[in-house]
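First up is the structure itself, then whatever we jot down about it.
A single protein chain has been omitted; all remaining protein chains appear in their positions.
What follows is subunit A.
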Amino acid sequence: MTPPAPTAVPAPPPGPATVPRSRGSKVAPVRPLVVALVGNPNTGKSTLFNALCGARARTGNFPGVTVEKKVGRLKLPLDGVAADRAAEVIDLPGTYSLSPRSADEMVSVDVLLGDAGGGALRTPRPDAVVCVVDASNLHRNLYLVSQVLELGLPVVIALNMGDVARLRGTTIDVPALSQKLGVPVIPTEAHRRRGLNELRAAIVAAAAGPAPQPVRSLPDAVSEEADVLDGWLAEHGCPDVPAYLRERMLLDVGGQVVERYRGRCTGDLPAHLGGVRARLAEAGCRVPAVEAAGRYGWAREMLNGTVETAVEPAATASDKIDRFLTHRVWGLLTFAVLMFLVFQAIFSWAGPFMDAIGEGQGWLTGLVQDAMPPGAFRSLIIDGVIAGVGGVLIFLPQIVILFLAIAVLEDCGYMARAAFLMDRLMSRLGLSGKSFVPLMSSFACAVPGVMATRVIENRRDRMVTILVAPLMSCSARLPVYLLLIGAFVPATAYLGGLVELQGLVLFGITSLGALVAIPVAWLLRKTWFKGETPPFVMELPPYRWPSLRNVALRVYDRGKAFVTRAGTLIFAATVLVWAAGYFPGDHTELHAVQAQIESESAEAEPDETVLEALELRRRRLSSDLIEASVLGRTGHAIEPVVKPLGWDWRIGVGALASFPAREVIIATLGTIYSLGGDVDETDDGLRDALRRSEWPDGDPVYTLPVALSVMVFFALCAQCAATLMVIKRETNSWRWPLFTFVYMTALAYIGALLTYQIGSRLF
């Protein structure tokens, strides 16, 4: 039996200890060792990664897919063994098998095969693979191990969670298991940081040595057919397909490997494979049952004599907790209370932190004002840079709080139960239970909500959830609603003050997005994300105490990812809109007035009447300047478009200027109505100004239908650069933020149009 040795695989690099180091002269840089980390979900793989690499991991995306790439540096040196060579650890997504059914699942296989896999990643083939297995559930974990052992790479098994296994009465003869598997097995307890040095040493030693003999857990008929397939593929323009991929072609009906090669090959690959599978079935090897039977049979053989499992107790602690937490009444009640707490935390506990960020922004603005004379540069610093940075940082408290909650719930095992409880409800929308928490979080803010969709492994479910998340009414919409409701909805009360009209309107407008999301999700499922309902085959891991370190690292990771990846783009959008509102225009007079105001207020006894007159002139000037700016001209130009909504050019400008963040419309309206930009939704001046605002013919601009039309527009539009940038980051493509913006703007326009046209006929 020959081990699969694809020709395109580069020869293993020289061992780390053989690299000479010469002082003073230049040595060609040595490529760091590459170590891939694989394992089932819930095996403590991320904890192990964090323990091995610390917080300095770099996260990014694999090109073309939505899979997060996490690379860390293995902490070395290790007693001088590998002092000359660094080692990189790639954390691959948790998976039960290496049988790729989607482009996302293909990533792990591509990383493990390196350049030989014919994928687009072009990463070097790893020097070693660490397979993390759960000692308390070895039987199922060995399925993945049997696949990893076929890849022809040096493998180290990290036997994690031995403490849980011991508690369950399982005893493992580690040397015997290692002997049987033919690879080193290192017991680790990642959360207690035990066994890490041994694991590091084993990784370095394995990477320097040869790959073990590949394991053959499948019947010979399968490997023989895979060898024959090599010839067929070579004849049809696809030479050198690695043996593992050929095997996957045979075993995965409609799998991703066939998908990759069907176009590259000159023959009809799917038809050919159909014939091969029929032959295999005749030989008693039916696909896909043959693989499961073979691998589980092999796993049983490995465990036989090496692992003793006590008879499982009738009810484990987890089971008792579950009896309560998935109970018809108590379970749902606990879930509701937990979700309410999370929601409350993002919605209001983040408030003080967000206020502090706002105050910091004001303090910085004050500093700049004192240090610089009024001018274009100062305006850029204050209204562009400081406002832009503030616009990014303002989201951090919500992101941190949500991910704190999610990391705790996930680490202790509750998240899977939440999905279990909510699946029925969400499946009516064509989604799964895993979409519930991200969507609910989006009611506070879509930015952490979209980031939270990472728990959904199915790509279609995840995409639909991301695309409807911005429809949920977030906290940034609230100021707009409060201003307009306060100004235009009469404070009528019904049922003796029990029900108020203003509250009713607020409730209605807040629910609107979620209601619209139902048909939108349905439509997306029927169009772009067609296909069978993805399976909801989900492990319910045993409950355990969350690891503080894990939780802290998760939160840090998300926060950093947001600030560095989305932050720069949000910042750019803010500066762009600032520029559109500033140029062109001669600001000399405004700056002169501004300087006068500042010197007057700096006097010991400022003359109030002079100051007031100057302030009035300043507001007039900035109002005129914004009208003459690119933004103002665009507002005038699009007036015919927004007129059917009942809007004048001012509201049009407000909607345009609030692209980076929807609450900006209040400050913009403040500027346009010559009140200065520092108004908020409770400002009586702005309310009065809105009420007094007239069309050239003297009719009032704002009526109840217009106010409703503006609210409906803001309920449905995508006026939030942060959300769009996070969608870009999470989907790894510009296509989806663009799509979100277009569909939501269209919905918002149609919604506002209907509201105004119907409303103005009724009232």
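Basically, a contact is a pair of C-beta atoms (placed from the backbone, for glycine too) under 8 Å apart; a residue touches a chain by one contact, two chains touch by 3 or more; residues count from 1.
Quick note on the criterion: contacts and distances are computed from a predicted model.
Q: For the complex's missing chain, which UniProt name, "Ferritin-like domain-containing protein", "Ferrous iron transport protein A", "HypC/HybG/HupF family hydrogenase formation chaperone" or "Acyl-CoA dehydrogenase"?
A: In UniProt, the chain that is not shown appears as "Ferrous iron transport protein A".
Q: Which listed residue (A:Val71, A:Ala201, A:Ala293 or A:Leu611) would be found touching the missing chain in the intact complex?
A: Only one listed residue reaches the unshown chain, and that is A:Ala293.
Q: With the missing chain put back, one of A:Asp163, A:Asp423, A:Glu500 or A:Glu615 would touch it. Which one?
A: Once the missing chain is taken into account, the touching residue is A:Asp423.
Q: Write down which of A:Thr309, A:Thr634 or A:Ser693 is the residue touching the left-out chain.
A: A:Thr309
Q: Just to verify: which one of A:Glu189, A:Asp230 or A:Asp252 makes contact with the chain not shown?
A: A:Asp252
Q: Need a quick check: the contact residues on subunit A for the chain that isn't drawn.
A: On the subunit A side, contact with the omitted chain comes from 96-97, 99, 101, 136-137, 139-140, 143, 219, 251-255, 284-297, 309, 312, 318-319, 322-323, 326-329, 331-332, 416, 420-421, 423-425, 427, 433, 535-542.
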